[in-house]
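Some notes on the structure that comes next.
All protein chains but one are shown at their positions in the complex.
Read from first to last, the chains carry the letters A, B, C, D and E; within each, the first residue is number 1.
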Amino acid sequence: MRLAVYRKATFNAAHRLHNPTWSDEKNQKVFGLCNNPNFHGHNYQLELKVVGEVDPETGYVIDLKIVSDLIKELITDRFDHRNLNLDVKEFQHLNPTVENIAIVIYDLLRERFDPKYELQVRLYETPRNFVDYPA
Amino acid sequence: MRLAVYRKATFNAAHRLHNPTWSDEKNQKVFGLCNNPNFHGHNYQLELKVVGEVDPETGYVIDLKIVSDLIKELITDRFDHRNLNLDVKEFQHLNPTVENIAIVIYDLLRERFDPKYELQVRLYETPRNFVDYPA
Amino acid sequence: MRLAVYRKATFNAAHRLHNPTWSDEKNQKVFGLCNNPNFHGHNYQLELKVVGEVDPETGYVIDLKIVSDLIKELITDRFDHRNLNLDVKEFQHLNPTVENIAIVIYDLLRERFDPKYELQVRLYETPRNFVDYPA
Amino acid sequence: MRLAVYRKATFNAAHRLHNPTWSDEKNQKVFGLCNNPNFHGHNYQLELKVVGEVDPETGYVIDLKIVSDLIKELITDRFDHRNLNLDVKEFQHLNPTVENIAIVIYDLLRERFDPKYELQVRLYETPRNFVDYPA
Amino acid sequence: MRLAVYRKATFNAAHRLHNPTWSDEKNQKVFGLCNNPNFHGHNYQLELKVVGEVDPETGYVIDLKIVSDLIKELITDRFDHRNLNLDVKEFQHLNPTVENIAIVIYDLLRERFDPKYELQVRLYETPRNFVDYPA
Partner (left out) sequence: MRLAVYRKATFNAAHRLHNPTWSDEKNQKVFGLCNNPNFHGHNYQLELKVVGEVDPETGYVIDLKIVSDLIKELITDRFDHRNLNLDVKEFQHLNPTVENIAIVIYDLLRERFDPKYELQVRLYETPRNFVDYPA
């Protein structure tokens, strides 16, 4: 049977929800306060789930040093203390909802992990609002 | 791939575990302190999971305002600061174990959400005792 | 210098806020949902602080077994899975607000602890509402 | 003896640490990533402590509705989903460190609370970094 | 539809990661600080998930007293305040990584639960590192 290991990381970022193909009125109506043109921000908490077999030599599914190095290189070094809309190229043309941020994180990590591992991203925007991708 | 979004809510309620078809002795034996005829209570924490596709226009699976309005109308406005056994009609003939409360919450929400969304209820009776429905 | 040690305990109880010298209208106006005649309830979390000198022989301020036995005897055995208004004699003529519950707990514990220890009670009614006594 | 009651609130805001009397190099050296000109953000958690006597009629130190209304009017309605540097007048000429934000919050609340109450602000910038004012 | 109930327990234990078929250098290289020959330790938190049907007579999936008695007998009475490598026979020839501890716990519990229940073990080594078995 396979086993899942989890690793947490955090990044503190500014963002704004906005669809550039809509009018200001529609953006305001749909996104409310989240549409503030001067941005607001969150302490995002990332929880990466990695599913695989236990290696009988180490007793590990994966060395968590590898996991944390990849999270640092691909996610926190690029997202932490940044403005997601202005500073992170993946959101130049993508609305940084917590859903879309989770999908971007998954895609960035997925292409660098061995395909033998199944991945899932849980991303908290606040302690009360969070998403899982894939579900 | 589908994505899950979560929304939390709380309600503070009194309840008592009791099976009216049993003797007092059997109720006492099976339910112990939870059978106290004068009731006890809990801070229940509800975590609703909604699974669906991301809407490319909004970047949302669902507008969480819709989710929180439904939770308020169907659950917290009816359960919060209530006695579940005496004040909530769903438990007039149903023992309000955390299992049964979770099933009632799921059924109430399920009939008002678009069938394209998959739902799951996690309900905490205490920080140490909680259930998921469906599993 | 003195050192503080802390011990936590929980009790799950029903209660109702009510002043019997007031009209029903005034009770309803002041206490709102908390005045529900059928009661509601909470998971109360107690955090007892005991301040004293470190005993050089044990390295303890106090044996926590003594602390937890006193909390069990005086508080949780009497309050847990009870209706505070109906089942606990200290609240027969005292409104069980979180403030008054904290004062009752402090007084019960104070008379059984050696006077060389300073005590403080923190009581959570919910994760968001709590009190310290004395301040 | 006096009793302390606590009330929590949250606001999600963008900010940037910057001293306009310093060079860009010095700002970068002292504030590091927090000096990012495009801002970053946090889920701030506010915990207001109100110390006073228990009113024998209500069993309350203060009606928490009054406390939460004042926090909403003075703090969360003005800080939540805002850019502290650009949108909140108190930080037009004051660096929005967590220390300075706590002092501003305390001063705003202090002038609207009855002087018989002692106040203290605890403000979390992240779950690991927080301050108390006054100490 | 089936329902999942959860039960938590904790045990505080010492351990050391070590593969006796490797050289000291390789153990040091792979396991780093976790290879310290004098051991280190953790507050392990166990979260057992039990999946089954709700019994219509009790409203329970399973009496949690049965669950907590089995966890006490098989796990906490044997692991708590122990050195996993030296005091627990299951780890005499098995490296006590959090993965392997979770598998041992699952196997011990699995053979004593009725096969109609599906089980899953979540084990936290720290608040940031945890595993699920089976995944």
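As a working rule, contacts are C-beta pairs under 8 Å (C-beta built on N, C-alpha and C of every residue); 3 or more make two chains touch, one makes a residue touch a chain.
If you're wondering where the values come from, they're calculated on a predicted model, not measured in any experiment.
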Out of all the chains shown, which come into contact with the hidden one?
C, D, E
Taking the full complex into account, what residues of chain D touch the chain not shown?
17, 19, 30, 94-100, 102-103, 128-135
Note that chain E touches the chain not displayed via residues 10, 12-15, 33-34, 36, 38-43, 80-83, 86-87, 126-127
Can you name the residues of chain C that touch the chain not displayed here?
1-8, 51, 54, 57-61, 63-64, 118
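Rule of thumb we're sticking to: only the chains that are shown with their structure count from here on.
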Fitting the CA atoms of chain A to chain E, what rotation angle results, rounded to the nearest 5 degrees?
120
Centre-to-centre on C-alpha atoms, which chain is most distant from chain A?
C
Euclidean distance of C-alpha centroids - chain A vs chain C, Å
42
Rounded to the nearest whole Å, what is the centre-to-centre distance of chain A and chain D, using the mean of the C-alpha atoms as each centre?
28
For chain E, what residues touch not just one other chain but two or more?
none
Touching pairs of chains in this structure are A-B, A-D, A-E, B-C, B-E, C-D
